[in-house]
Each structure stands twice: as C-alpha cells, then as structure tokens.
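Scroll down for the structure; my scribbles are underneath it.
All protein chains of the complex are present and in place, except for one that has been dropped.
In order of appearance the chains are A, B and C, and numbering begins at 1 in each one.
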Amino acid sequence: MEDVDTPAGRAFDLAVQALIVLSLVLYSLETLPGLSHATRRALRWGELVTVGLFTAEYLLRAAVAKPTRTYVFGVFGAVDLLSILPTLLAAGFDLRALRALRLLRLFRVLKLVRYSAAARRFALALKIAREELVLFLGAAGVVLFLAAAGIHHFEHEAQPEEFASIFHSLWWAVVTLTTVGYGDVYPMTIGGRLFTFLVLVVGLGVVSVPAGLVASALSEARRMEADIREPATMRAEADVRTGA
Amino acid sequence: MEDVDTPAGRAFDLAVQALIVLSLVLYSLETLPGLSHATRRALRWGELVTVGLFTAEYLLRAAVAKPTRTYVFGVFGAVDLLSILPTLLAAGFDLRALRALRLLRLFRVLKLVRYSAAARRFALALKIAREELVLFLGAAGVVLFLAAAGIHHFEHEAQPEEFASIFHSLWWAVVTLTTVGYGDVYPMTIGGRLFTFLVLVVGLGVVSVPAGLVASALSEARRMEADIREPATMRAEADVRTGA
Amino acid sequence: MEDVDTPAGRAFDLAVQALIVLSLVLYSLETLPGLSHATRRALRWGELVTVGLFTAEYLLRAAVAKPTRTYVFGVFGAVDLLSILPTLLAAGFDLRALRALRLLRLFRVLKLVRYSAAARRFALALKIAREELVLFLGAAGVVLFLAAAGIHHFEHEAQPEEFASIFHSLWWAVVTLTTVGYGDVYPMTIGGRLFTFLVLVVGLGVVSVPAGLVASALSEARRMEADIREPATMRAEADVRTGA
Partner (left out) sequence: MEDVDTPAGRAFDLAVQALIVLSLVLYSLETLPGLSHATRRALRWGELVTVGLFTAEYLLRAAVAKPTRTYVFGVFGAVDLLSILPTLLAAGFDLRALRALRLLRLFRVLKLVRYSAAARRFALALKIAREELVLFLGAAGVVLFLAAAGIHHFEHEAQPEEFASIFHSLWWAVVTLTTVGYGDVYPMTIGGRLFTFLVLVVGLGVVSVPAGLVASALSEARRMEADIREPATMRAEADVRTGA
C-alpha cells in the first residue's frame, strides 16, 4: 500500500485523493444557505461514509506501518487522525461544539499533500531560504508596525473610528503594503497621504521580498532536483530543442 | 498560400490578419448602446462580408491542405470553422439563440495566433514549465480553498450576505490573493482580519509563483530559440555593445 | 557647452536642470484652486522668465550645433521647441486655446532626460527586448479584449450601465488585470465571477510579462555597461567584499 510504484498502490492513492476532494466538496456544500432538510440529510450521510472510509484507511495504515508508532505519532498520522476526529466526536457532543470542530475537517486538505511532488519541493525551498525568510519576515513586521504607528499619528484625529489605535491601523498597513487596497480605510489628511507615499516607496520592496525569496528558492530547488535526475531532463530538453 | 516566406504568402497573411482585426472591431461596435437603425444595418453587412471572406479562406485552405482532413479535423481548422459558424447558423435560427452564438465569434482572435511568434514561444514555455505549473496551480487551488473556508468561518455571522457559503467566500479569496481588492467584500471582525493577514503572508507567494514560472519559462524559451539562431543574435549583441 | 566633462559644461547642465524643475513646480502651483490674483500674476511672471531663459538656451544650442539642422530637426531640438512654444504662442491666442497648449509645457520633463544615465539605459533595454515587448504587448492586448468581451456577455444584463458595451468593459479589464481594482466596476453574477477567476489565472501572467521583460532587459543592459567599464566595477566589488 505504501509503495506508490506498484499499480495497486497508485490505484489506492488515486482513490484516497478522489475521496478527499469529494469530502471537501461535501464540506463546502454544507455551508450553502437555504438547503432543504433532505439535502442536509444526504450531505450528512455522505460525510459519515467518507469518514468511515478514512477511518478504515487510518487503521489500515497503522496496521501496515512497520513499527506502528512511526505512523501514529508521525505528522501524517496526526493529520489523518485530526481529519476524522471531528465527525467521530460529534456523535457524543451537542451541536454547538460541532461548529468549531467542523473547521478541523479542513485538515483533509493536508492529506492531499502526502501525494504531491509540489509539497516536497516547497519543503526543500523553505529549507534553502529558511534563514533569509525569518530575517525578512522580521523586517516586513517592523515596516508594518512603523507604517501603522505613523498612519495612526497622522490620521487618528481626522478618522478616530478607522484609525482608533495602532492595532486598528495595522489593518490599513497590511491592506496597503500588500497592494490589495480594499478601500475601506485610506488616509485623508495631507500628512497621511505623504506618509503613505513614503511607506509605499520604502515598504513595497521589503514586503515583496519574502514572496520573491520563496519563488527564487523554488527555482533553486527545481535545479537541485534536476541535477539529480539530470540525464532524463537533458533528453527532454533536447526533445524541445528539436521541436519534438 | 501556406508558405509565409513568399511575398504572396506574406501579403495573404497580412490581409487575413487585417480582416480579423476589422471583424473584431465590428463585433465590439455592435455592443455599443443606442446605435441608430442605419448603423446597425451597416455593421450587419460588414459582418456578412467578413464572414463571406472567412468562409472563402476556409474552403481554400481545406482544398489546398495536402490530405484535406489534416486541416479540417486539426486545431486551426476547428478554430476557423467555429469563428464563421455562428453567423452562418444565425440565418436559420431565431434572434435569441444568436446571443450566445455571438460569443463564438471571439474565436477569431485565436485565428491571429496562427501568425504570431509570441504564441509559438508561449507554447514552448508552457511545455517547459508544464509539470510545475500543474503542481502550483494545484497548490494555489488548495490555498484559495483554505482561505475561503477560513474566512467563511470567521465572517459568516458578521456578514451573512457576503460570506453566505464557502462558494461565496471563494470570490473574496480570489479578489484578495490576486491583490485586486475591489472592496466589495472584506473582513470586518478582528478574527477575520488576523486570518486575512495570515492568508496574505502565506498565500501571496503561492499564488504569484505560477505567474513567475510562466515568466521564467518564457525567458528560458527565448534562450533556447537564441541558441538555435545564435550567430545572428551574437552579431546583434555586438552591435548594441559598440553602441550601433 | 555640449561638453559635459568640462566644469563650465557641468555647471550649465545643472543650471538648466534646476530651471526645468522650477518651471514644473510653477506649472503645478498654477493648478492649485483658490489662488489670489497677486499669486497668479507672480506665477505668470515666473513662467515668462523661465520661458525666456529656455528660448535663450534654444537659440544658443541652435547656434552652437555644428550643422544647425542636426539640433533643430533632431529629437532634443523638437522637445526644446515644444516646451517653449505654448507660452510663446499664448500671447497671440485667446485664453481658451491656452488650456490645451499648457499641457505641451510638460515636454520640459523630457528635457531632463537629456542629462540622465537612466534614460540611456532604458533606451538600451528597450532595444534589447524590443521584439519581445511588441509580441507580448500584442498578447496582453488580446487578453484584455477577450476579458472585456467575455465580461460584457456575462454582466451586461445585470449591470447595463457599467458594462454597457465592450469598450466600457475594457475599463474593467484594465483595472482588474493590472490588479489596481478601484472597485468602481466589478462582476456581480456567478458567471461573471467565475469568468473573472479564469481571466485572472490566465491573464495575470500575460499582463505582468511585459513589465518583467523590461526589468530583466534593464539588468542585462546594466551587465553590458558593466562589461565595458569592467576593471572599475571589479575593483568596487572587491571593496564591498572586503567590507570597505
């Protein structure tokens, strides 16, 4: 089962992935407003069936794992357990507790990660850029704080509601420096606008650097992987060059 | 006709391209509100003339193609047919069906692609980055889903209209993570805002990676093409270097 | 005067640059609402003095240029003439014509370009990426058109005012695909929102590529310049490396 290179292993993996996607679709459908009672019941049954299958998968994996505890106390075991736990527990609890637990079901998305090469490459990229990411996330944090403190100083009197405190102003700083710019809060005084200009000139670079670091680390991770399986890649490149 | 290297072939290509652009301009003009009856009729006649010429081109290409079916059942044949079909069919159908068919006429844009070097390079770039694009579009999909499910949890009670379900919340996730930020939906609770901050820190990188992958694959495709026509390029670079 | 390497030439250049900036500041001040009559008159006098000096500069340059026509009919001569013409002509025309002419005075910004190394590097970068820029600006144009035509189809009935025609919808396409997202027009129907999602996934890459091409061509231009003055650069890098 663990061997994804056998046809049976691949089929099992694909079936579990399909089940995960189905389960997430059911989860989303449940949130739709104005569902009939019959539909709700059908969704509930679908949820119970998928959780039943996930539980079977969990027990199977625990049984197959060489020392059982490597799976049960590992990352994947924890994710698998967390994604079935809410539904299993919901039988014994009242409905209000169910609400918050329902969110835990989203851990099923992480189950998808097990099968994905993207996740492996992401992990490698984070490993490469780890030190720098920490440094620049720190720098981005400092810029956000300074932006919030500054705009609070300039706009607090003109808009006491929107820029009530530095914590309220942080929302403006995040929305502005990521260039999302919803338009729910924006400076109105001349001082605040000049300060925004300054913050954007200095801050856009700092805030966009972490994203760029991840991207460049990813391409470095790709090169590293390519170096390992070099002959295959070079053949593919030769194909492209000859227009095949 | 197929040989773009002869003067006659080039002239034919340019004429068809001009016709395509003219036809798209007519299409756009038709959507203008408050056109007089006379203008509408003139636009209709222009449409019929261009479609007549495109039909002639289609039949000509089908006749010239070595085995006719390589063109008729190929991609370009399908595009050429789809871009004339709506107008040809409109004669036999009533006016309401015409509405949806009109959109098919946009396939004429794809006819332009036949002639463009950009399209060739794009196809090559997509070929290079294919595997990674699929992986990261998948990762972006997962991030969008998690963002939608999370914001639905936090904002559903405060804004039951805007964040009615996870599907409604996906709109917010798309608008926010692409940093478009229209401002029609945005979080208002403290929990939702902290969650937005978290989503932006993690998600901006993931969502912007596919765009970056296309860009870097394009420059790789350029280098590959440059390697093939190397001597010409090196001469050009030498020109630039000497200030010519 | 043309020789910027002599102290006198440098002083002359700096004086002209200062005069250009002063003239642009005067231009901006004139647009301020609620100016007193006295201030307006002072600004008008400042304008006349700067134009007088620019005219003297123009005549001087024309006299000094080896064959006069290389300057008068060259790019810089045209820019210099266009930036003084509006004020010179304004004496003979009534005030309404002055309005549109005033905009021509902005050509003075281009006079700054003469002195800037950034402009030289920009020109070199555009030369390097010329072919690709044309191709991808074309591709961006096609994407914008398809986005406008598509959103017009989906949103025309729900918002007949905002999406009145394809030309009106182009405004939405531009604002969305550049991720500016003012929030004055946005899709409201489910079809329109799904279409927006599709457009953003496909289009962000295409629209952001030209900007990326300019940036990478600029760094290539920098490398080319660095290759020419290599020894100096390597010494500077060695300085940095040793912490100097």
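Following the convention adopted for this analysis, contacts are C-beta pairs under 8 Å (C-beta built on N, C-alpha and C of every residue); 3 or more make two chains touch, one makes a residue touch a chain.
Everything quoted here is computed from the prediction, not taken from an experiment.
Although it is left out of the displayed model, the omitted chain contacts the following shown chains in the full complex: A, B, C. Among the residues A:L19, A:L104 or A:L124, only A:L124 touches the chain that is left out of the figure.
Checked against the full complex, the one of C:P86, C:G181 or C:G203 touching the unshown chain is C:G181. When you scan A:W45, A:F73 or A:F197 for touch with the missing chain, the hit is A:F197. Across the interface with the omitted chain, subunit C contributes residues 24, 27-28, 31-33, 103, 106, 109, 112, 116-119, 121-122, 137, 170-171, 174-175, 178-184, 210-211, 214-215, 218-219, 222, 237, 240-241.
Residues touching the missing chain, restricted to subunit B, are 179-183 (touch as defined at the top). Panel shows subunit A; residues 124, 127-128, 132, 135-136, 138-139, 142, 145-146, 149-150, 152-153, 156, 160, 164-167, 176, 179-183, 186, 193, 196-197, 200-201, 204-205, 208-209, 212, 216, 224, 227-228 of it touch the chain omitted from the view.
In this text, only the chains that are shown with their structure count from here on.
Put simply, subunit A has to spin 90° for its C-alpha atoms to lie on subunit B, with the angle rounded to a multiple of 5. Taking the mean of the C-alpha atoms as each chain's centre, subunit A and subunit C sit 40 Å apart.
Of all residues in subunit A, those touching 2 or more other chains are 179-183, listed in ascending order.
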